[in-house]
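The next block holds one structure in the form of structure tokens; read it before the comments.
The excerpt is restricted to a subset of chains, each kept in its original location.
For reference, chains read A, B and C in written order, and residue numbers begin at 1 within each chain.
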Amino acid sequence: MSTSTVPAALERPRRSPLAYLVRFQSLLGLVIVIAAGIGFSPRRHGHILFLQTDNVANIIRSIAETGILALGMTFVIIAAGIDLSVGAVLGLCSVLTAELLVNEGWSLWTTLSLVVATGILFGAVQGFISTKARIQAFIVTLAGLQAARGLSLIASGNSFINISYGAGPGKAPVGFAILGERIGGVFPVATLVFLVLAALATFVLNNTRYGRYVFAVGGNEKAARLSGIPVEAVKISVYAITGLMAAVAGIVHAGQFSFGSPNDGTGYELNAIAAVVIGGTDLFGGAGSMVGTIAGAVMLGALANILELNDVSAALQLLATGAIIVMAAALQTFVNSGSGGR
Amino acid sequence: ADGKPIYKDCGPNNDYVIGFSQANFKEPYREHVNHELERLVKQYPKFKLTIADGQASVNTQVSQVENFVTKQVDLLMISPFESAPLTPAVTNVIKKGIPVIELDRKTVGDDFTAFVGGDNRQIAKEAGQYAANTLLPDGGEVAILEGLPSSSPAIERLEGFKDGLADNAKLKLVAVQPVDWQEDKAVTVFGAMLQAHPDIKLVYTSNDLAAAGAYIAAKQAEKADQVKIIGTDGLPGPSGGIRSVADGQWAATFTYPTGAAEALDLAKKILIDCATSVPRNVMVPSQRIDQTNAKALYDKEQF
Amino acid sequence: MSPALLGLHDVQKWFGGVHALKGVDFTLAAGEVHVLLGENGAGKSTLMGVLSGAIVPDAGEIRIAGEPVRFASPRDAHAAGVAMIPQELDLVPGLDIAANLFLGNEITGAGVLQGRRMRDAAQELLAKAGVALDAGLLVSSLRIGERQLVAIAKALAADARILVMDEPSAALSSVEADHLMRVVRDLKARGVGVVYISHRLEEVARIADRVTVMRDGQVVGECPPQAPQAELVRLLVGRPLSDLFPPRASRVGKPILHLHRAAFDPARPRAGWQAPRDVSLTVHEGEIVGLAGLMGVGRTELLGALYGFGAVGRWSGTVEMRGAAARLGTIGAARRAGIAYVTDDRRGTGLVLHHTVAQNTLMSIWRRVTPFGLASRGLERRRVAEAMENYDVRPRLPAAKVVNLSGGNQQKVVFAKELMNGPSLLLLDEPTRGVDVGAKTEIYRRLRGLAEQGLGVLVASSELTELLGLCDRIVVMRAGRTVHAFGADAGEDAVRAVCESGDEERAA
């Protein structure tokens, strides 16, 4: 937690090896899991299955959606907030996308822009309520979760929507199918979307005024306000960001599964938050790193994969996941404590 | 068929790994399917079965199908959580030359080797007709406890039952509420229903758990005798619905067949007998469990 | 001779790279008041932390009445009869005063808390410490000053053999300070050994039996309590300091802030928030105006209301900036009008404790160091280095967490942060609370320097000597009203008299 608060460069002038290690503490858990993955991976005539291109591709595909959610979540949590609605909003947006493309016959671009707008609006409204009415974000977004599910049931008419491609009514533009494709038969487009957004989010958080504001607001709201930082605007905006990310994730979901359902995305919020916190972001706000979040997301995906490759039973998978998450976190705090973390 | 076996590495002497991707481990019905498969597979010494929990998430289940490919299983059995989302993944499995047997729910299109299962809509319709013609010939108020809204089995069973009810104009459907397949939710929701509609004569539930919940609520409202309960799944064993009917708690339940035996038999044909073709659609009929046959069935299976 | 009540021998403490205590010896006799002086960061609080079990030393031994002891936790220290008033008041805001006073040794009967009994007992303790607060009040609703008094009462509750007071008077105004002196004296009379840390040198002569001065984690000397202040200062700073206060304004310019019969009515009046009711004062360019008054008279609230912090509401009466009517009341408006504000609660509202010195310093000027909204590390690093240099923040580590800085250095960071914006009017609330003499003179000189360049300063302080030495004019407040204004030549007694008197003459 400690150094992630320091916009890295500010401590560049004096980098002790420890400080250096600490800067990458968030990657530690990932490294371990990957090492373990290689170690325990089943092999077939010499090949390490875990490292096979296809398998790696599968891993990064599987984390695309929660990864995207986690990016937005990082902003909110650093700003000392929380957003439980992202999973439901993902569902809502996947339904909307399917509904508009298939049943309403909208064009691809109008659809996407409307869905994204919806996500942003939904998030912003939650932010607005919790900021203006001073209600804990946990409550507002828990209510938002319910509302989003309700809306998606209405939008879908209590049903799920299959997307079939082609021209004419009831069919979605073929172009949309690309989200399910793999570039060169290998690299999943969904993951590409995640990576682009990840780069963007990392840049915004670490290299812009806005990013600095987010840290300040999360660190000490009053102090930030006294220093002339537009605290309320920042707080509202971070929820707009999670809303945006949830919308994109919903579109990706609809695209890669040709499907929209009000039930999809259930529980994703916990995975997203887990990725963020495992990445070393402090739930009390003011400290965190985007790189850590990305590492956290990949780690969770790799973990699930290696367990399945080894035919670990569902029960043991749950136990192992729990254990390993804790160990990864413990390791991080251990490394941190070396540098006087809180 | 062009004489080529469905699976190229088939033959009586090899050992085979069968991967089963189960939609989720939440619903007792699915637990039952798993147990059936695990029990019956013992009869096939050449088969090794591994089951993965899709955790009711299409994303997770897709990953698991992909992982089965990585692990190069010889045959994939799958019970898709939802059809469309799993289709591309399953198609990919077929492309890799791995046979696919689908249980309970089909994927979209023809990219599967065989399907074994029942027909939700049909089963629910029979339930509706049974209610309309046998249980409440002179009509009365009816309620439905739906499964998880907008999931396909919930939708199909809801609509099927409504179709069935149409047989009897004197029936009045007064309340429909979702209970997400859950017993505790069923107790609360049906409790409230009985407050709002004290004259409910019959309640249809989309699964046995909900039926059990409905019974508790009815009993607590001291209306256990007034309200006839119809379940779905008809699971065997001391914890199953058949027993509840035998004990007279429910009017009836409709078995939703697991198709485990049929599926394994198909697997044997494909892998060991090198079949060149197998029937694409194996429909396993549902059976109505009511006061006439419940006891017999229950005692029978307690070998 | 009988062994000293307390003896610390060759105590060492490292914090990461910082060698905070480099082998300190310290003794205390029963019934003695031992004043501990030292620059910010000298190691006073750390030393006392070791004594009170809050900090485990890396080396050295503690003897109480000759017996060597080990304190693994404050619990052990309590048991050994050591009580402490920490510098950073550590009270639980969510609990009421009584609960805080008895925290850790509640009165229970058959395992059940005796709320009433504790409240009555608490009320007595408060009275003993000269606090007329209701023991049922939530600590979160108390002023800093009041919290300070509660902390004192809490220490008395422990009735210990050894009492450590780490800057207990920092937040007190004359009346409470006087009472504190009295409290200390009768503790002394009861044979309690008192360690008294302060940056207010004038207090030394009043209570000290012995004075020890620390610098850079070492004891640099003892001196008799009657030693002239100049001597103390020399020991403290390590070099003779010509004079504490810079010369007054040579010439004052046009008025910047002008209030006449101004009143602020909060949208939602808060209990204990003393709204400005009738305020008349003017701050000119190049002028430093002081706000004097007893605790709770509304200085903090006046500054807050001008800056738009603490309460939302509207100003009525004449409120002018640079001769034009100004609509103050929101932070945005204040900053646009060129107003900067240093709060009196650096930990609560001044700083982000778990952020670095760099982050805190830049907080109010991100706009300036992020061209086109993009961060420029180079720019950031330069501005931070320059600020730490100007305000002599120690240690010079931009990446150090503010929470680990000594109290005084924290205050310097707050200053740097606010002044980087180049404001035209500066509102200061208790600007030198917990700041050492050296740093104080620096701050005074810097303020004067800025004033010379046309900055106007309005400063509220509980330290009368500071106001008298620094300000061109002193305005006295009582119950939200400005009641009198003194010129630069005002005498301390005169001002004190007005502060403490009850009658209501109008401000000039």
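Throughout what follows, a contact is a pair of C-beta atoms (placed from the backbone, for glycine too) under 8 Å apart; a residue touches a chain by one contact, two chains touch by 3 or more.
All values reported here derive from a predicted model rather than from experimental measurement.
Peer 1: How would the full complex read if you wrote each label with its copy number?
Peer 2: Written as a formula over the shown labels, the complex is A x2, B x1, C x1.
Please note the rule applied: only the chains that are shown with their structure count from here on.
Peer 1: If you connect every pair of chains that touch, what shape comes out? Choose line, ring, star, complete or other.
Peer 2: Topology of the interface graph: linear, an open chain of contacts.
Peer 1: In terms of CA centroid distance, which chain is the most far removed from subunit A?
Peer 2: C
Peer 1: Taking each chain's centre as its mean C-alpha position, how far apart are subunit A and subunit C in Å?
Peer 2: 44
Peer 1: Where the centres are mean C-alpha positions, what is the separation of subunit A from subunit B, in Å?
Peer 2: For subunit A versus subunit B, the centre distance works out to 34 Å.
Peer 1: State, to the nearest whole Å, the distance from the C-alpha centre of subunit B to the C-alpha centre of subunit C.
Peer 2: The answer is 72 Å.
Peer 1: In their shared complex, at which residues does subunit C touch subunit A?
Peer 2: Against subunit A, the touching part of subunit C is residues 15-16, 307, 309, 331-332, 335, 341, 343, 348-356, 358-359, 362-364, 366-367, 370, 373-375, 377, 380-381, 384, 397-399, 401, 403-404, 417.
Peer 1: Tell me, which parts of subunit B touch subunit A in their complex?
Peer 2: That would be residues 25, 50-53, 56-60, 62-64, 66-67, 69-72, 82-85, 87-88, 108, 148-152, 155 of subunit B.
Peer 1: Subunit C touches which residues of subunit A in the complex?
Peer 2: Listed in rising order, the residues of subunit A that touch subunit C are 2-3, 5-7, 9-14, 19, 206-213, 215-216, 219-220, 222-229, 286-287, 339-340, 342.
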